[in-house]
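Note that this complex is displayed minus one protein chain, with the remaining chains in position.
Just so it is clear, A, B, C, D, E, F and G label the chains in written order, and each chain counts residues from 1 on its own.
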Amino acid sequence: MDPQNYNLDVGRRERLGFPEVIFGQNKDVHTLNSIIGAYLEKKESVLITRLQPEKHESLNPDFSGIFYDPISSVCIVGEHHKSNLVGKVGIVSAGTSDEYVVNEAYYCLQYLGIEADKIQDVGVAGIHRLMERLEDIKSFDILIVVAGFEGALPTAIGGLAPQPIIAVPTSVGTGVARDGTVALHSMLSSCANGISVVNIDNGYGAAMAAFRILNIVNNK
Amino acid sequence: MDPQNYNLDVGRRERLGFPEVIFGQNKDVHTLNSIIGAYLEKKESVLITRLQPEKHESLNPDFSGIFYDPISSVCIVGEHHKSNLVGKVGIVSAGTSDEYVVNEAYYCLQYLGIEADKIQDVGVAGIHRLMERLEDIKSFDILIVVAGFEGALPTAIGGLAPQPIIAVPTSVGTGVARDGTVALHSMLSSCANGISVVNIDNGYGAAMAAFRILNIVNNK
Amino acid sequence: MDPQNYNLDVGRRERLGFPEVIFGQNKDVHTLNSIIGAYLEKKESVLITRLQPEKHESLNPDFSGIFYDPISSVCIVGEHHKSNLVGKVGIVSAGTSDEYVVNEAYYCLQYLGIEADKIQDVGVAGIHRLMERLEDIKSFDILIVVAGFEGALPTAIGGLAPQPIIAVPTSVGTGVARDGTVALHSMLSSCANGISVVNIDNGYGAAMAAFRILNIVNNK
Amino acid sequence: MDPQNYNLDVGRRERLGFPEVIFGQNKDVHTLNSIIGAYLEKKESVLITRLQPEKHESLNPDFSGIFYDPISSVCIVGEHHKSNLVGKVGIVSAGTSDEYVVNEAYYCLQYLGIEADKIQDVGVAGIHRLMERLEDIKSFDILIVVAGFEGALPTAIGGLAPQPIIAVPTSVGTGVARDGTVALHSMLSSCANGISVVNIDNGYGAAMAAFRILNIVNNK
Amino acid sequence: MDPQNYNLDVGRRERLGFPEVIFGQNKDVHTLNSIIGAYLEKKESVLITRLQPEKHESLNPDFSGIFYDPISSVCIVGEHHKSNLVGKVGIVSAGTSDEYVVNEAYYCLQYLGIEADKIQDVGVAGIHRLMERLEDIKSFDILIVVAGFEGALPTAIGGLAPQPIIAVPTSVGTGVARDGTVALHSMLSSCANGISVVNIDNGYGAAMAAFRILNIVNNK
Amino acid sequence: MDPQNYNLDVGRRERLGFPEVIFGQNKDVHTLNSIIGAYLEKKESVLITRLQPEKHESLNPDFSGIFYDPISSVCIVGEHHKSNLVGKVGIVSAGTSDEYVVNEAYYCLQYLGIEADKIQDVGVAGIHRLMERLEDIKSFDILIVVAGFEGALPTAIGGLAPQPIIAVPTSVGTGVARDGTVALHSMLSSCANGISVVNIDNGYGAAMAAFRILNIVNNK
Amino acid sequence: MDPQNYNLDVGRRERLGFPEVIFGQNKDVHTLNSIIGAYLEKKESVLITRLQPEKHESLNPDFSGIFYDPISSVCIVGEHHKSNLVGKVGIVSAGTSDEYVVNEAYYCLQYLGIEADKIQDVGVAGIHRLMERLEDIKSFDILIVVAGFEGALPTAIGGLAPQPIIAVPTSVGTGVARDGTVALHSMLSSCANGISVVNIDNGYGAAMAAFRILNIVNNK
Partner (left out) sequence: MDPQNYNLDVGRRERLGFPEVIFGQNKDVHTLNSIIGAYLEKKESVLITRLQPEKHESLNPDFSGIFYDPISSVCIVGEHHKSNLVGKVGIVSAGTSDEYVVNEAYYCLQYLGIEADKIQDVGVAGIHRLMERLEDIKSFDILIVVAGFEGALPTAIGGLAPQPIIAVPTSVGTGVARDGTVALHSMLSSCANGISVVNIDNGYGAAMAAFRILNIVNNK
């Protein structure tokens, strides 16, 4: 695709308060380098999600300030945004294997200038682990709750904590749960009230949903 | 079931800030009357969702203050809650046929003491209708966006307004869209950033998610 | 179907320790009366599951000792079995709406001569309700755990109690959970170890699985 | 397969106005070379879709005039058709990642001798991008509209432009949208009137549908 | 819903050349009467699809010129549109049971002022029936091809006739084909080139797609 | 697995008239060599289906008489069976890409000593190709009809030829047809009477079904 | 539909050896009476499948010789066909509840003049019942094997009897098996060799498949 055909949404930050983000999975390196270059020329930093390691290694070496997290495949080129939004997001996850999604949310929040912390490995199969961290969990303004397999963690937290809860199903699982659909459906049909859900493995979407909430919290 | 076997979660309001709600669809009238009676005895009002019209008509006539909306099948027995939460929720919907879900969200918010307004019939197939109401839409603190069929409305609004968006798919549709799954999946995979989603037809869940957000907005 | 074409499995009790059970849902009243009559003639009692109320009312009035539970649609004609199996089964359920499955398990166990108790309405959304009953729950030899919607209850109990757990998903739910598949898949992919699962709404199958376990417990 | 077993449909152009096209994905190079050779012998050019790059490189080097587009995996051996069909097709797409389908349609139209242009990256999440190009879009005789993820673009265009719209869902997406089914279903159940749809990723089929329409436009 | 909340899209005819159409299935009679009344006041006729017979009988008796086809559940209140679009649409169907969809397309075309004819009962299982009508079929400008079960008719016609083909799957079928998905998928993956497809049972959508084509045919 | 644990079903030929067949796909080379060796020791030849090429190359080089067809991945070690069954099977397929399934059926029939012929590339999209071969097709005793994509070929043949028809769906297809389910469902719901179907890509199963029929033809 | 639009396939018997059959489920009584009348005028008898009881009662009382089986909803108007086909079909079923499908096959065979017998209630859960009838089962020329739930009966018979086996899944079942898909898939993926399958509940299709086989048996 000719670079002049790219249709960068450079007005998004003005409209929505946050910048456009690049979905790296299906784009080739040539396209990615063109897009990143176009942003850097406008003195904008860029967040790229789902960037395969081999593409990361082929990015234009002239770009300075490339950050890459191999667990989540998040890549940031340039500076983090400065945000004056007050509020802290807790990212709580069920198992160690969910870390790739936890990190996608975490680094997106960092890029947006939002304060965030991780509480991992507190799945429902050993509920005492959750109970021990409950006060910590309740100290956040917003909770992003990440789980694969049967995805029961948001339900348990939803009955214990009054914060906004953004549930993220992961594709960690075996057999019927092998693609994350079980966790997704479990979270959507949770008996706990007022949980909302984003797409499977969509740590980035959860971060953006948290951003929208902090936006209104701070503008009130 | 013997009334003494009911396990009312009367502490929920203290834990989460909002009361338990009764899912009326699968309960028989005898059970419902017992549960309602138990709440009224504790001087608590009750919200019942998915109460079929014939059950509404068989509720104990001694109960005073029964409100019933036949479009959404929401029933409220007793007073609305007094809330001092500041903030207003906009419920935006794509078509006239989605009103049963719009109303479920609307009356749940009323019961919780939250201010809300409806903007209906602004679906994407005639996008000028949406554009004409855009300023109104952007005036709310939180948006609940309701759509059936292909469920494109939250995507369009998500690109235009910076508020938290809780998308609710409805089971209004034909052919492949006949059970609401298309709208659900469309909302989950929206290109617009930061939209979160609740279960099909779950107006009540959307209201509760809005409540959780207003909770943190007001406690900040 | 001519009565002489029925192929009653009268040797099942000898082979397996428990008698044949009649699946009533798709059989007409004429067939059912013939089958019941054939059993009674052999001095055997009969258990019929999924017997619609209108069929119950049309059973041959000459049969004596008809028991019918309208919640679970279980019908028993004749005496309960005498069992000398030691051991007690706890039937634990998430919500009031699951009672039709709880009762199917309960009356099947009664028919087989097995001691059983119900603990209802202890779903995960209010986990304190579960914790308050935990000692009771741990006092049983076998647990049948029944839940609809997201089906998280067996996971929570599985992490807290060492007993054999037979999980039963119910078709109580809305939206994506409307047919019980979400609860089924959630239980199959539970992070809690060693939970086994029966078909959606299959309280009877759970009772039989418990019987098989007590069988070996008592023969050891 | 012995070459004499191939059953080339050489009369298709006479019957339908357009030639047979080879589906390259499941055929081995030996078979492909035989088929291409058979066409070239009859002085016919050939269009091959879904030709993997490694197969392209193993085509018979004696063939002259091989064109290959690595983005869409379209291969053309021989001359483009001369067409005297008047009319112009616009290929509109939601995101940069959809280009492999855009190009499949584009090169098929070129091969058939139909004039076509591309308008890319005008997805609904930033609807101003679409609005800015609306007059261009309305200048075409037929629109092929390509989108992945939630596939909302044809709905938006369908409400704004009166042309025939052939919608093409792509398998660009993550989570529930990972195989293109969400975009397909979204397009099929669009609230916009009169949109017709082809299979997932089927740029070629869309080009052929456009050809059929131009056929009748020109014969009227 | 208060009548003043209806958001009639009265500018649709100007934008797209055809008027808004009312989806009757989920609207109650009160709402329908209000909408129809609003149109009649503006001297516009109205087309209502999927209008259940009992609703048809409860329409406001003051409305004059109500047409109702009980096979397709199409209702038209007021005059047919005058169209000067030249061109004729053939509606071809596989079996007698598909007539409800054939008629939905037929009456919608009549309402739009488009000439149309039906050729029914020419399914592929007796392909001589199709062959006998082939010249008739090839005489139309556009073909709407309707089939249930395995939906093979559009494929057979697609290989024999060069016209634009709009395929409509119906929900006529048993077993795996019981909801029309088999016919839909069969049409989408047809080996015949350039067939486009609308939603299951969507005769109305097919009529609108034909309208869009005739639009461009006549404006060329 | 220890060779002594294999449970060869050496009596199958006596019971059913045909020998056991080895499913090669999930077995490792060590296991396959042991099983083949055990058969050869009993002076039995062996048919192995779905044998990946790299496993074929690692078979024990001491085995004599190894036949391998790389298109179908069928491997035969030892002699073909001598059969005195009279009757001839026609294997008819829609496209060149279906040859891997055609060959699986063909070589299995050869191994069983049954006469068979192939008629390929006569798909419904160019129905004249089918009509030209119709007399040939009607000359067989049994028809195995193989097709991918929309799988319409068995329907067309079923309406034209009175023979037993065993339909085999293939996983050749794209988009919704990518795994063969569309062809399978299309064949199961065919309007043509008396077609029976085997699993996706199951050329071997079709051969065995043909064998069972010839068995009874010859024993009558 | 105007009677003159019916496209009776009166040449089917000549082409295929068996007559056209009417699918009654979606046709209204008026249409059915017209079709039956047209056949009777040609001195042909008619078989109608899936005729709801209330439609049976509304058939034209002038028709003579109406046979109706309320279990299978098969209706025959006029004489059974005289057939000189030698051979006998065994219809074997797993449970009493499958009788509606058994009867559909049985009466279709009767209508076609084919000899048939039923062996019911020999499901795999009590395999001794099957073993006791094995010699009877092996005495038929062709076996139609009918089962719901997990559909294991054809597999068990397939390993014991060498005849052609036409497996028919039924929609008798609960939970995951509620619509017959489990039995269908189970039969398609059976480890027993050479079983072929027809659509869910398709007793009629199985009868026709048996007819095709007897056709070739008798013509050999």
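We take it that a residue touches a chain if its C-beta (ideal position, glycine included) is under 8 Å from a C-beta of that chain, and two chains touch if they have at least 3 such contacts.
Model, not experiment: these values are computed from the prediction.
Interface note: of G:N26, G:S83 or G:T155, the residue touching the hidden chain in the full complex is G:T155.
Of F:Q25, F:S139 or F:N219, it is F:Q25 that touches the chain left out of the display.
Counting the whole complex, the residues of subunit A in touch with the unshown chain are 95-97, 99, 118, 120-122, 125-126, 128-129, 172, 174-178.
Across the interface with the omitted chain, subunit F contributes residues 1, 5-7, 9, 11-12, 20, 23, 25-27, 31, 35, 50, 169, 171, 179-181, 184, 199-202.
Residues touching the missing chain, restricted to subunit C, are 15-18, 21, 86-87, 141-142, 159-166, 184, 188-189, 193-199, 204-213, 215-218, 220 (touch as defined at the top).
Convention: only the chains that are shown with their structure count from here on.
Note: centroid distance subunit D to subunit E, computed from Cα atoms, is 26 Å.
Counting only residues that touch two or more partner chains, subunit A has 159-160, 181, 184, 188-189, 193, 199.
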